[in-house]
Structures are given as C-alpha cells and as structure tokens.
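The complex appears here minus one protein chain, its other protein chains still in place.
We just call them A, B, C, D and E in the order they show up, numbering each chain from 1.
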Amino acid sequence: MRHDYVLKLLESGERLDGRKLDEFRDIKIEVDTIERAEGSARVKIGKTDIIVGIKMDLGEPFPDVPNQGMLRTGAEFSPIASPEFNPGPPGEDATELARVVDRGIRESECIDLEKLCLKPGEQVWTMFVDIHMMNHDGNLIDVSALAAVAALMRTKMPELEDGKINREKLKEKLPIKHIPITVTVGKISDKFLIDPTKEEEQVLDSKLMVAVMEDGKICAMQKSGDQGLSEEETSRMIDLAIKKSKEIRKLL
Amino acid sequence: MRHDYVLKLLESGERLDGRKLDEFRDIKIEVDTIERAEGSARVKIGKTDIIVGIKMDLGEPFPDVPNQGMLRTGAEFSPIASPEFNPGPPGEDATELARVVDRGIRESECIDLEKLCLKPGEQVWTMFVDIHMMNHDGNLIDVSALAAVAALMRTKMPELEDGKINREKLKEKLPIKHIPITVTVGKISDKFLIDPTKEEEQVLDSKLMVAVMEDGKICAMQKSGDQGLSEEETSRMIDLAIKKSKEIRKLL
Amino acid sequence: MRHDYVLKLLESGERLDGRKLDEFRDIKIEVDTIERAEGSARVKIGKTDIIVGIKMDLGEPFPDVPNQGMLRTGAEFSPIASPEFNPGPPGEDATELARVVDRGIRESECIDLEKLCLKPGEQVWTMFVDIHMMNHDGNLIDVSALAAVAALMRTKMPELEDGKINREKLKEKLPIKHIPITVTVGKISDKFLIDPTKEEEQVLDSKLMVAVMEDGKICAMQKSGDQGLSEEETSRMIDLAIKKSKEIRKLL
Amino acid sequence: MGMKSKEKMIVEGKRLDGRTPDEIREIEMKVGVIPNANGSARVSFGRTTAVAAVYGPRILHPRRLQEPDTAIIRCRYNMAPFSVDERIRPGSSRREKEISKVTRLALEPALFLEKYPETVIDIYIEIIQADGSTRVTGINAASLALADAGAPMRDLVVGLAGGKLDDTIIIDLCGKEDNYSVADIPIAFLPRKNEITLLQMDGQLNPDEVKTIVKNVLNAGKKVYEKQKEALKKKYHK
Amino acid sequence: MGMKSKEKMIVEGKRLDGRTPDEIREIEMKVGVIPNANGSARVSFGRTTAVAAVYGPRILHPRRLQEPDTAIIRCRYNMAPFSVDERIRPGSSRREKEISKVTRLALEPALFLEKYPETVIDIYIEIIQADGSTRVTGINAASLALADAGAPMRDLVVGLAGGKLDDTIIIDLCGKEDNYSVADIPIAFLPRKNEITLLQMDGQLNPDEVKTIVKNVLNAGKKVYEKQKEALKKKYHK
Partner (left out) sequence: MGMKSKEKMIVEGKRLDGRTPDEIREIEMKVGVIPNANGSARVSFGRTTAVAAVYGPRILHPRRLQEPDTAIIRCRYNMAPFSVDERIRPGSSRREKEISKVTRLALEPALFLEKYPETVIDIYIEIIQADGSTRVTGINAASLALADAGAPMRDLVVGLAGGKLDDTIIIDLCGKEDNYSVADIPIAFLPRKNEITLLQMDGQLNPDEVKTIVKNVLNAGKKVYEKQKEALKKKYHK
C-alpha cells in the first residue's frame, strides 16, 4: 500500500517528504569525529548516517606499480544500521558499495599515490578507507563517497621513526590532487530524481551513479536497478549528476 | 526404473550405449587450448569434458625437500558442469579427485622436481595443476588425470629476467620423466567394466582406480564405492587397468 | 523431571553422586601421555576427560613485546566428547574456554617469557597449548586449566641446530615461574558448590571462575551464568576458590 | 587504467593487434556446448573466452527464499585459475562478486521471470581465458545460454565495451588496451529497443566523450547481435 | 597488563590525564541515535565511544531455534576497523567473541525475557573509538538501547572498570592505564539491588584488593547510573 503510494507520488513528480525531485535532503558533514583514526568524517544526508575512518599503514606495493601507495576500501553493512542487515562477511551489495567508492577515488587520481612511496618495490603507505554505516535510509553510495573524500581531505600521515609508525605525531596531510563527487540519479517512469530514501529506492526503475571531478569530467559510473535505460535517458542522468555535484562540492 | 534397466543391462554384460564392458567411449585430446596458461589440455571422453591448465610460479620449497619444485593440484566441481554441483569450496569428492590425480603425478615421478629448484631452500618453481570441469558424464578421475598429464607434457616454463617471471617468453619444456596413465575399473555383480558413464556409476558396486607407468608398474591406487572386493577381484581389476592403460598411452 | 530433582537436591545441600558441596570428584593426572608432543597431560575429574598437548615452534614476536616468547592457547569442543558438540570452528563457549585458560597462564606469569626470546624483535619461541576434549561431564575450565599447567610443567624444549628445531632432542625444561590453579565455584539459591557435573551446571544460577597463585593471590576471574551475584556472595565464592585451590595444588 | 604507457598505443590509426579503432576482434559463438545444462554457450572475443551454462527454472530450496510471483535469478561470474598470467586462487574475489551482481542486473530486464514463480534460474559464467572485456563476453555467453535453454526473453542481451586509448575512441578493448586506456566503459543492452542494462565506467572522460562512446557501442553492438542470432540459428539448422 | 612502565603512572595523586584515582572520565550519553533501530544509544567515556542498537523482539527463524517460553538474546560486540591504532580486520576475533558472550550474560538478568516467547532480541554494539574500558562502555550503551526500545527491565545495567595502577586502586581505566596496570576488573551490575552480572579480572591482586575494587566500582557506578537515567529523561523531556 505504502509502496504504491510512494510510487504514485513520484510518478506525479512529488515526494513523501515534500522535496523536489532534484533536491537533496539536509546534508551534515562532521570531520575528525574519530580522534584515534588518521582521518575521519561523518556524513548525514537525511537519516542516512555514515562514518568513514582512514588508517595509514606500511605495506609492500603491488608488483606492477612498485612506486605507488596503496588504497584499500572496505564497507560493512553493519547490523546496527538497518533491520535487514545481518552480521557476517560483506554480501554483494556491500562489496559493490566499497568497490564503487574505491573506483571514484582511484580513477579521479584523488591522491598522488607516487608521493606515498617510501622505497620503490619494497615499502609504500597503504590507506585503509573503512566505510561504517550507522543508519541506512537510502542513497548509501553518495553518502559514503562524500564521507570518504571528506575523511581523506583531513587525513594526516603519522611520522616514521626508525622505520616505525608513531601515531602520536601526525603532521603532513595526504597529497590530495583531485576531489571526486558522486551523485546517483534515479529514474522512475519518465521522472529523474536524486538522493532517494530507502522507501523510494524500492520503487525506482533504475539508478545511475556518476562520479564527477572539479572540471566536470566523469571518472566513474555504475548503473544499477532492474530496468534498462535509453541512450537519451542516460545522457540526461549524466547531465543532472554533473549539475548537482557542483552543489555538493561547495559543502567541502 | 531407468536405474534398474541400466543395472540389468550391465549384469548381462551390455551397456546402454552399445559399448563392450572393456571399451572406452570416444576420446578427444586437444592441447594448448588456453593460450594464456603455461600448459593446457582439454580431454573429452564421451560427454565428460575437462580442461586442465598449468600455471608456473615461484615459491619457497617445503623444508623437508629444500631442493625440489612443488606441485599443487586443485579441482573444482564447477557448477556449470552438472545440475548436482553447487558453487562453494571443494567438497569431499572434489578433494579426493584432486588428491588422486596429484598422487598419480607425484608417485610416478612424472616431473623431475629437482630440476625445478632455483636456489635450494629458498626458491623453486611451483606448478599449479588446475582441473576445471566443463561437463560431467562419469569417469572424472581418468579424464582429469589424462588431461593433467597431457597439459604437463605441453607446459613450457616462462623465462626469468632479473628474478622476475616473463610470461611472454616461454621456452624450455618441463622436465618430464614418466607418464602415468590412470584407468578406473568398475565392478557390478561379477562383471568388470571401464569408463562408466554417470548413470552407470550410480549402479556400480565398487571401483578401483589404478595409475600405471610406462613399464607396467603401478604408482597409485584408490578403491571407491560402497561394496567390498575379494583379493581375486582386486587382482583382475588391476590387470584390466594395466591392459587398458596401454591403449590410452598411445593417444598421447 | 531429572532437572527438577537435581535442583531440589542441590537446594537442600545434597548431590546426586553423594558428594559434599565443596568436594571434588576423583582427580587423575597422567603426564607425558603424548610422546610426540613437547609436553602433555591428561586430566580426568570424574567423567570429564581432557588432554592438553604442548608444541614448541619458532615465531616472530609481537612488536610491542619484542623480547618475549609467545603463548597461544586453543580449544576445540571435539565432537567425540559430547552429543551436543558438532564439528566446525570453535563457538562462543570454546573460545571463552581457551581465552580463560590462556589468561590464567599469562596473568600468573607462569612462564618466564623473556627466557624464550632468541633474537629480540626477530625470533622467539611460541608455545601452542592445545586443549583437546575427550569426554565432557562438566567443569571444563578447571579440568582444562589443570591439564594445561601439568603439561607446561613437563614440557621440554627441543634443541636448535643451525637455527632449526630438532625434536628428537628435548632437553631443557620450560622456565616455569608460577603455577596458577583455577577453581570454579557455582551458586544455586543460597548454596555454593564446586566441580559441578554437566547435569548440575544446567541448574546453576551462576559461576565464578577464579585462578589462584601459590601465595593466594588471584590472577584471573570470570563470572558466568545468567543470574547476578551480590558483593558478599562474590567474596565468599572467592574465598572458597582460594581454599580449594590449595587441595588441587598438592596433586601437581 | 591508472598505468601510463610510455609509447603510443595507436599508431597510424592501427591498434596493437592491427585493428582499426572501431573494429571488434574475431568473434566465435557456439550454443549447446554443455550437454548437462538446460542451455549453454561459449563465446570468444579474440583470446577472451567465456562459457555460460543455465540450469533451471527449478524449484528453489529452502522455501522461504521463494518468491510467489516471480522466478529468482542467481548469477555467478568466475575466473578459471589459469585464465590469466598470475594464477587466481579459487573462491569469489570482491571483483567477481561485483561483476556477478551487475551481470545479473544486465540480464534480468530481458527475461519474463513472472512465468516461473517460486523457481530459481542459475546462470554460471566461467571465464576460461581472459584478455580484456571479460564481463561483456560473459554477458554474451549468458544471453545465448538463456536463449538455448528456451527461456522466454524480450530480446537477446548484447555486451560490448568501449573506451578511449591515447586520444582515440575505440571499442572492444583487449587486456593490454584496458591496462593503458584513458577510460573503459563496458555496456550491455537489448538491441531491439536499445535499452541499456549494464553501464560502468573507469577512467576520465568529459561527458561528450561518454555519450559518443555509448552511441558507438550501441551501433557496433549490432554486429554482436547478428553473431548471436547466427549462433542460435546454427543450432537449429545443422 | 604484562607490560611494565619504567615511570610512575600516578604522580602526586594524579593520573596521566589529571584525574584522581576515583574519578571517572567525562561521560556523554544519548539515546535514540539510530532512527532505524527499535532502541539505540551512544555512550562515551573520554575517548572511548560505543554505539548500541536493539532490534526486536522479532520472530526467530528458522523455527527450530525458537524457545517456547522465552525470548532469545543475541549479542554482537564489534570494534570498528579504525577504532584503534592498528587497523582491525573485519570479522569477529576471539576477543570479540568472548566479549559478545559475557556482554549478553551481563544484560540478560535485567530483562523479563519470558514476555516474548519464540522471539529474538538482537543487540549490536559497535566500538567506534577505543581508549580502554570498551566492554563496559558497550554495556552502558546496550542498557540504554534496551530501555530506549521499551524492553521490560528489572533495572538498568551499569558497566564500569576498576583496577590497580602502581600501588593505587583506580576506576575507569583508559587505554594506557590498561596497558600498564597491575590489574583490571571490568564489572557490570544492576544498581538497585547491587547485583553483579559481569565480573572479569586480569592481573595479580590479593583477595582483599579484589574486594575493595568491587566495592569501589559498585559505589562509583551510581554516578554512571544517574547519567543513564538522565539520558533517558532527556529523551522524553525535550
């Protein structure tokens, strides 16, 4: 019943919470929420609430890029965040979330990985980006991606003393080159909308996640949902995502 | 019904597909099917269809044999191959298959492992023999063992450049010393048969897998099935396996 | 019915097997039961029967204690020991058992870990204490802890030859400094008892495990059971545990 | 992506393997390759080979997972251990999990799932050999396997990747091109109505480039569609 | 424990962070922090922060796990990967498994579980940031989350650790104090009747010291109890 009502509203261009179709819910960005992490941010968009913490560690580089630091992004659908989530290893959706956020950071060349090399082929910095969900009310990818970028921007690298990490001394910031902003556009019938709630997500036909750079270039995309898109719809969704990414960018 | 019919036929010495009891189905051996592997072979016996791919890598030797290369054989009952197979880690039967094929290769001293030592105690070649099932219609062990040997015979070792593997340059062949051929003999009532189909396997009393070397020596055996064998039956099954192994050997 | 009967008996200060509330069942300690282990003991208290085996190996120390040997305690609720146990990775109870036994050994400073350092920061001895259950009839923690200590007291370290372990030559004993004895006190209504059988454990309100050193100091505690304890009850249970630990200590 | 080549990858309009920018590698497609399956196919684009098998529809157990008004699709994309240079350890990686999901979503819009309530249709894709564009090759194989199984379908599903290499828009990236490309866009679509059911992107492109690549892939995909139909015809006319 | 400090940890009656031996760190408590949960709370003791959520009572599946005369409690204590210096790999460690069990046993005596037969109540505790005393902080958060969920309770459950540092009995150990303490005793109890529901100990103490610490914690815990009641009041009076 509720499902049908939400559907009908959206088809007529309205939303349960009174927003316009292309309007975000309230966005709150808190940084340095986790003092013990090298970087952290908590982002709330509406009732969706996500913390990202960054830990820096030393590691051996991948053999094919011996002079680059490493990025490892993890996401858990923590069971505190939603009655549908269960404890256990990440499922398909949590894996996709982590990989899509990772892709936005990686493909935008957000971090100058070459500056994170300590000894080529032997030792580089590894950044662990961990996405921790506090409450799930839709649009997990946009919120997670925003929290990840906000946390990376605040991350300070611990000092090395005799080759060992001293986390009580954090000094230099991470070498940030670019800032990707991810906006997911949903489609229902002939309408496009952004920032869907969990209820709205259940009635969408399809979604397109678009990660956008400062200069308007796209650096990652991911279609989702169980209906197809026409070429023209795809174009319009990309354009809307780019436009809305500029609004979000101002908040950082 | 079908089950009873297959059973009755076999007890009277006949087979559903018209073969004699000691006759193999059509055998097709294709080599170098996987260009990206260092060695590969695809063997079809009847409708059973198996690919084996060989990958060469560097590793640290086992402490008790510091001057020998390593052999690692894996088998997955891929769910594409049969409606009874499910995704997931290898079960009892897949584990047994991998270990029995491994044993045939290892005990026959098929490969001169000492020639695969690069630096005693520190670095040796590791051969990964992966058995990949395409279609299961019985007699998985014989088909897998044949594909493994055919693939090893064609395997070329990648060159080492500055201690790193260059897989674009494959030159030297693996040092092959012996070729084991595995023949499984099935028993039903007082009849012996070879190369059973999946349907036939379901009605067999027991099976004896025998791996045979060029000179007629036996290098591995494994009894299977839920009925016992007398000493005399065992002898006859060994003799039949040795005899049939000679036919197969000619195909390599 | 049986459950209610056991309960009523205990509430009136009696036990099914005629023991007094503060009386242990028969205790048998057998040492060196596993010739191939570096140390071993089998302890039976009543029908509870547990083997602990000690294996010594080389390892890299933890970075925060670079000059100390390592202790690793594992417990499996082996399915041979009870109809309720199933094969599989250790559950909550087996994990707790291992950790509580480990804590008693560790916190009492039972072993002089600094004497097990071979090269600070690089190589130390690791002791694997494995608790193997043969039959479960209650009081698993006390029996396991006793077997662990008895096994450690008999453990001989293998000789090192060219940096490699030679297990055929066992000479020096482990450097034992202290001997913790663990006694678990159960409570039901206003009664305290020790060494409960499996049947008795099912009707207990709560339990307090106390590990006691030679000088009467306490080195570990763990409350269990689904009822609370008053401050005064806690005191009395601690006192009883200390008193009974002296009896057990004489058996070693 | 991420790796930069010191040399040009496209010289005088020709790619490493001699192809023009809008040229697809040699395609081989065959249906009915796995006798045990309800439907199956093998598809190669150059050295990339995928085999797909469909089992079902069959009753789903345990029952509480059944849907009363539709069939459920389960999809597994798996790389054979020997399909690439460095042997892959068995067991689903995070990459394989993600591709399994997007592949399922790429195929579902083509199927009339409501015809088989309470059942499951299992789609297994094995990448036997990998040289770029593996997920779209897998989708082509799965599309044919579904058709071979007689599943009622709105249309076949065509998979094809586009991208940008040096300054050139190309299609059907091979492994090396994938490594050194500026961007890679794997796409799946139902050709009859040009409905896009899979769209991913890695790399950096301005929006017009993205749109051009999408258009190019939809066009070039028609050839893949013809190959699929041919392969199905061959099955019935031999 | 086990590590020995070369320096005194308590100098002139003051601890590292300036506290007196019987002083608790700054406490923050808030209920209703997770909109999706039936009850939730966030609790901080200094830099240690726990968030707890309660889901349920809800019918337990599969049915053979149901108890005909009582609800079942499931409890998961989990450390966020970024909560400590060295990143924690996801997945339950042995330590987390043990703490999940003792936490469940610490909470059960406070609940009238027989009111919800055949159901399960899930309690999830996340340690967002760790600086000592995490298990008792988690218990405080879980206690508030249960009350926030409207679970019928005999009393709230208060968690607080006591211990010995140098020669001094202290309460509410922070991370560094935990590392260098002579002994650490985490305790949980129902304050109305002073019923102890969690009691663990690491270190070396004579019995009188143990008894003193237990007494001190039960006393000091009253302040934590007041804070819990305040946090619950705030929920209804704002």
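FYI, a residue touches a chain if its C-beta (ideal position, glycine included) is under 8 Å from a C-beta of that chain, and two chains touch if they have at least 3 such contacts.
Treat the numbers as computed from the prediction; the structure is a model and nothing was measured.
**Student:** Consider the whole complex, including the chain that is not shown, and state which of C:67, C:82, C:123 or C:235 touches that chain.
**Tutor:** Final answer for the missing-chain contact: C:82.
**Student:** For chain B, enumerate the residues touching the unshown chain of the complex.
**Tutor:** 64-65, 92-93, 95-96, 98-99, 103, 106-109, 208, 213, 216-231, 234-235, 238-239, 242
**Student:** Hey, which chain C residues sit against the chain that's not shown?
**Tutor:** Touch set of chain C with respect to the missing chain: 34-37, 40, 47, 49, 51, 53-55, 57, 74, 76, 78-83, 87, 89-90, 128, 130, 132, 134-137, 167.
Going forward, only the chains that are shown with their structure count from here on.
**Student:** Hop distance check: chain C to chain E, minimum number of steps through touching chains?
**Tutor:** 1
**Student:** Using the mean of all protein Cα atoms as the middle point, what chain has its own Cα mean nearest that point?
**Tutor:** A
**Student:** Measure off the straight-line distance from the CA centroid of chain B to the CA centroid of chain E, and report it in whole Å.
**Tutor:** 57
**Student:** Please output the residue numbers of chain A that touch at least 2 other chains, ranges allowed.
**Tutor:** 90
**Student:** Note the residues in chain D that touch 2 or more other chains, in rising order.
**Tutor:** Answer for chain D, listing residues that touch two or more other chains: there are none.
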